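Here's the structure we're looking at; comments come further down.
Note that this complex is displayed minus one protein chain, with the remaining chains in position.
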Amino acid sequence: MQVFEKVESEVRSYCRSWPAVFTTARGSRLDDETGKSYIDFFAGAGSLNYGHNHPVLKEALLSYLAGDNIVHTLDVYTQAKRDFLQTFHDVILAPRGLDYKVQFPGPAGNNAVEAALKLARKYTGRETVVSFTNGFHGMTLGALAVTGNSMKRGGAGVPLNNAATMPYDNYMDGQTPDFLWLRSLLEDSGSGLDQPAAVIVETVQGEGGINVATAEWLRGLQDVCREHDMLFIVDDIQMGCGRTGPFFSFERAGIVPDIVTLSKSLSGMGLPFALTLMKPHLDVWEPGEHNGTFRGFAPAFVTATAALEEFWSDDEFTKSVDIKATWLDKELDQIADAHPELGLTTRGRGLARGLVFEESKLAGLTCKEAFEGGLIMETSGAEDEVVKFLPPLTTSEEDFELGIAILRDAVDTVAKEHA
Amino acid sequence: MQVFEKVESEVRSYCRSWPAVFTTARGSRLDDETGKSYIDFFAGAGSLNYGHNHPVLKEALLSYLAGDNIVHTLDVYTQAKRDFLQTFHDVILAPRGLDYKVQFPGPAGNNAVEAALKLARKYTGRETVVSFTNGFHGMTLGALAVTGNSMKRGGAGVPLNNAATMPYDNYMDGQTPDFLWLRSLLEDSGSGLDQPAAVIVETVQGEGGINVATAEWLRGLQDVCREHDMLFIVDDIQMGCGRTGPFFSFERAGIVPDIVTLSKSLSGMGLPFALTLMKPHLDVWEPGEHNGTFRGFAPAFVTATAALEEFWSDDEFTKSVDIKATWLDKELDQIADAHPELGLTTRGRGLARGLVFEESKLAGLTCKEAFEGGLIMETSGAEDEVVKFLPPLTTSEEDFELGIAILRDAVDTVAKEHA
Amino acid sequence: MQVFEKVESEVRSYCRSWPAVFTTARGSRLDDETGKSYIDFFAGAGSLNYGHNHPVLKEALLSYLAGDNIVHTLDVYTQAKRDFLQTFHDVILAPRGLDYKVQFPGPAGNNAVEAALKLARKYTGRETVVSFTNGFHGMTLGALAVTGNSMKRGGAGVPLNNAATMPYDNYMDGQTPDFLWLRSLLEDSGSGLDQPAAVIVETVQGEGGINVATAEWLRGLQDVCREHDMLFIVDDIQMGCGRTGPFFSFERAGIVPDIVTLSKSLSGMGLPFALTLMKPHLDVWEPGEHNGTFRGFAPAFVTATAALEEFWSDDEFTKSVDIKATWLDKELDQIADAHPELGLTTRGRGLARGLVFEESKLAGLTCKEAFEGGLIMETSGAEDEVVKFLPPLTTSEEDFELGIAILRDAVDTVAKEHA
Partner (left out) sequence: MQVFEKVESEVRSYCRSWPAVFTTARGSRLDDETGKSYIDFFAGAGSLNYGHNHPVLKEALLSYLAGDNIVHTLDVYTQAKRDFLQTFHDVILAPRGLDYKVQFPGPAGNNAVEAALKLARKYTGRETVVSFTNGFHGMTLGALAVTGNSMKRGGAGVPLNNAATMPYDNYMDGQTPDFLWLRSLLEDSGSGLDQPAAVIVETVQGEGGINVATAEWLRGLQDVCREHDMLFIVDDIQMGCGRTGPFFSFERAGIVPDIVTLSKSLSGMGLPFALTLMKPHLDVWEPGEHNGTFRGFAPAFVTATAALEEFWSDDEFTKSVDIKATWLDKELDQIADAHPELGLTTRGRGLARGLVFEESKLAGLTCKEAFEGGLIMETSGAEDEVVKFLPPLTTSEEDFELGIAILRDAVDTVAKEHA
């Protein structure tokens, strides 16, 4: 690993938790160069909902590339983009009664967030965006300003402004009625909160610690937005594409955001790809007003199209996620119950799950033990107190059971040796 | 094209200049769905220096994908990343006596710029960054603040601050000594310019109109940075990877920037990929202080490694670019000389060339005519007065001659019909 | 009044409520040019705690001016400044065990606030300042950023940043424990609140609607500041100089702010004068780092010194304010009780009192009626729903009764004609 340590910047991070050199990967498994195989309950931080190298997607990609089809296209029209747009319209938007316009804002999730925030500010002529405690939206200056994590904010080197942080669902442990603070500020012309352009929210906060907003809370938030003329932006980068069951994580709450961001699992195979969706009347962009080199990475269109066709043509996939989620939830509860001395609790929605440790450092130790046992997981939350589960949605029963067994052993070991 | 117009956002742009649906592409040629073939003198805005679907890179990519090697990796260690780092070190850094640390800041050029600016501010504890007239660095808020274009800046919806614009080389037509204004501000404690963290500059401004900084000017700028304790950032996203001849566009000026950004042609095949290079003492990042989902897109490592090995193991490629550049320069001069009535001038370095029209709208009309003749080119400059040439560096003599012939006809037509 | 309407800017405001041209004034009385006399329950928004033209202060001022003593002094040493500093030390600071250093930041309250905020940011190296809903601190950009009123904020024309608004005492009607939100943000490294430099607060919000912070809340706030290493700034511009009884409005809460601002009644006769007090270790200013033309307006030193000697050498004045406050409180309660149909409530501390109308427009109508009856009062609060009482602290029993009688009639009239 010498070359990494010598040449790569100190900013590198996940490699410090998982000191292995990975080579091949299929489904929910990945291998390191020594031949050791791991169960992956992390899935590229939610970027591999369909697993590593899904054969259908891979085939589509290989075929596209082998045919000398165009790869890099800025935002010209291509057959690959047409297929994607048509499929996204037919498979995702139309059946859900959504008429979003689609922007390709650049390859990364932060590009989708930056475009969403710029559009909201341009459309409303206002500057402030309401964000939420422990929200995570990206590392570029606009996205970082609506991100909660203080270490990451500190990296900006300039004050992060034009944003106002509000309590996420249940942030104050039920000691305050939902939206009391936000509504008070909005309804009081002396509050010091300038009329916001928009609200940006995740339905489940992955990086923030698998904090789950209830459907009631999300509907309530949409109501506040409608009543106070703020655009409602859902950042569905991590929770979209089926992570919580339906394609959009907000569907079951019965809400319709004004702007939606998608990325991570959208390409289906981990290719950089992001979308900003907006209601048609919000599409006030000038041509080229937001641009970028990798807006039209055709291979991502191809695998995304294949993924939409493979998984979203009917509701079977969503049903399977629901079943797996119920099973995983029960398993995690059992682990929690088995260790009353650790004060474990569980939370989550769909296949975004968290095992929360009373003593935060034990979460990290559990991940470390699990890694040695052959299971990839990461912590999240402001104190890294949550073991986060983002397994591929396609994980087989066998791999799930294997992974949970490793986890169970890891928790046992930590309970024995560290608690 | 109905689906594009119905579903895609109004922000789409290049497709308005080139109303075709593209399908396949090889080298300097691309085809549309009607079977028409085009010479590409645009190369993905400089992202395809080695042409479309270069067979060696494509082979490496297909082989990697076919082998179920890992695709999406955040910033874990992989064989693909090791190979890239080792090759980048051996082929690029070491022979040039450079000891940069390498950061993978995300897939897009703007990620590389944002990381560079954040690091410069964090390292120095200062906020202001000096940028230059007509500079272009990206659409995210941090990068946009150092970008000149007013239409794109207007899209921010918030004031873009912590930046100070300075005159690029020859901006004031030789009526002011180089750096007189910048030095005056820096040396005068009453100037109102807060001590900057850094300077960010392109050696040739592509989007800004193929404005070329001389070696003397770049050395002068480095001197100002050294004397006034500012970090010197070269944004080599568009001009790097051989566009001007050598791998880094700044090599021949004899300068060594403190921070360098790379992207566009780095992956060699148009895959989203970006780097931020920094002198080792500047690598003060905390682990994870800047992160992102697509920092470790392994296929880009693979094609980038193949490209470095294919093109940069010796200096033959640079020599070939130099020869082609001389030829292209001469051809463009001849076209300019043939039309004194258009007041044409040419400028550029390497294979980044511009044909500047006195009457700006004629540049756009020329591109339109050329497109109809089967040649892809775009305008640039604040008034879109420059026809910009960024052909693949691998363009064959035959394709070059064909392209120039189409261009010549286009200029003739424009001269006849519009001038 | 033609010249006013023709020449003075539309920004003029109080004159629209009180359409008279005033001439002479003594104690709690002022006269207009038609000879009509008014009881003043407004006292220059709290700038005339000792009444208009108090004979002792006036005598000191006339004697100083008649003697050709120096008037304008920037920040040179003068006899007048020495006397003030010595008296302020001996009469105010020393007996209270306070060792504040004294800065003369300029003539206006906003100068005192700007100096306080600059110092807090410089000392801590942080940018964010916590302010409170309905706080009022001034119209200059730094002070305006911590002021709540949306109309006044809108006048800035730029985003007001580097501030975070928090709920003032009882802002959410007891539905949330005190400081739950602020503490949650401070204790959660993922909250999105950057570590603040300071908190700025009024003990009673005059402009904000006579909102009263309890002693418990103020002590709690000081605790939060101490625990989280934030400087604690009390803006005592309106509530200091005896308005609530003691010289500093925070004395009885048993707190000791790190920085205190004073102005308004400090000069005693309405002369522009302001102070920023800071604990000695915070006095990290460079000489001249904050300056200003009217920092040393000697006549204000003279009247301020006379006022300190006249009113603050013992505790008699405070006792008299307490007695008057009890009386006024009872009177206002009786008026409220007499009109159950108006839903009146009262609140306040010392001689800062408010009569709150359920239907906000009735507050303005009451002031209008009172003015016609010969009583000067103003509304405050975000909806102008509060009739605000800031009578001179020296108001005689007779004038108080006269004023209350006029008020009673005004409320009766409003109840009869408008409710």
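Every chain is named by a letter (A, B and C) in the order it is written, and numbering of its residues begins at 1.
The rule we apply is simple: contacts are C-beta pairs under 8 Å (C-beta built on N, C-alpha and C of every residue); 3 or more make two chains touch, one makes a residue touch a chain.
From a predicted model like this one, the values you see are computed outputs, not experimental measurements.
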Of C:Gly155, C:Gly254 or C:Gly343, which one is in contact with the hidden chain? C:Gly155
Going by the contact rule already stated, which one of B:Asp40, B:Asp75, B:Glu114 or B:Glu127 would touch the omitted chain in the full complex? B:Glu127
The listed residue (A:Leu85, A:Val158, A:Val234 or A:Leu362) that touches the chain absent from the view is A:Val158
Kindly note down the residues of subunit B that lie in touch with the hidden chain. 127-128, 131-135, 146-151, 153, 159-165, 167, 171-172, 175-177, 180-181, 184-185, 188-195, 208-209, 381-383
Contacts of subunit A with the missing chain: which residues? 158-159
Across the whole complex, list the residues on subunit C that are touched by the chain not included here. 1, 3-4, 7-16, 18-26, 30, 33, 44-45, 47-48, 52-53, 58, 61-62, 65-79, 81-82, 85-86, 88-89, 93, 101-104, 106-111, 114-115, 117-122, 125, 127, 138-143, 145, 151-152, 154-158, 161-162, 197, 237, 263-264, 269-272, 276, 278, 283-294, 297, 299
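We take it that only the chains that are shown with their structure count from here on.
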The chain whose mean C-alpha position lies nearest the overall protein Cα centroid is chain A
Measuring centre to centre with CA averages, how many angstrom lie between subunit A and subunit C? 49
What is the distance, in whole Å, between the centres of subunit B and subunit C, each centre taken as the mean of its C-alpha atoms? 58
Counting only residues that touch at least two other chains, what does the list for subunit B look like? 158
